[in-house]
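Take a look at the structure below.
As you look at this complex, bear in mind that one protein chain is not there, while each of the others sits in place.
Take a look at chain A:
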Amino acid sequence: MHEASIVQEIIDITTEQAKQNNAHKILEVEITVGAGAMIETDLLASAFDVMKNETMLEEAILKINKANLKLHCLNCGKIFESDRMISMECPYCHSFETVIESGREMLINKIIAE
């Protein structure tokens, strides 16, 4: 899985942000992961706990906000949400002609540092 690569990016970006703000220790990282981002949040959390060692994030906790996948059906016009990226079938009219409105994001929202 690619969770380790994602954690490495989180560590790099937050370390850079902390340094820019003259902080030397990160205590909390808050991120948002969309259901369409193909990320296993449990794996992400355990990779974070291993990889944070010997970095500025050694004592940091990772807060993960999950965002639903929001799909727009082009056939009936309805918008529907899903917490998993398994089916893109519209639950109202059963069309597969759907587009992703949101829910693919992987974003670092904020950090708390000292």
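Throughout what follows, contacts are C-beta pairs under 8 Å (C-beta built on N, C-alpha and C of every residue); 3 or more make two chains touch, one makes a residue touch a chain; residues count from 1.
One rule holds for everything that comes next: contacts and distances are computed from a predicted model.
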item: Among "Cytochrome c domain-containing protein", "Pyruvate dehydrogenase E1 component alpha subunit", "Hydrogenase nickel incorporation protein HypB" or "Glutamate ABC transporter substrate-binding protein", UniProt-listed name of the chain not shown; value: "Hydrogenase nickel incorporation protein HypB"
item: Residues from chain A at the interface with the omitted partner, ascending; value: 1-2, 4-6, 9-10, 12-14, 17-18, 21, 23, 25, 27, 31, 36-38, 85-89, 96-97, 105-114
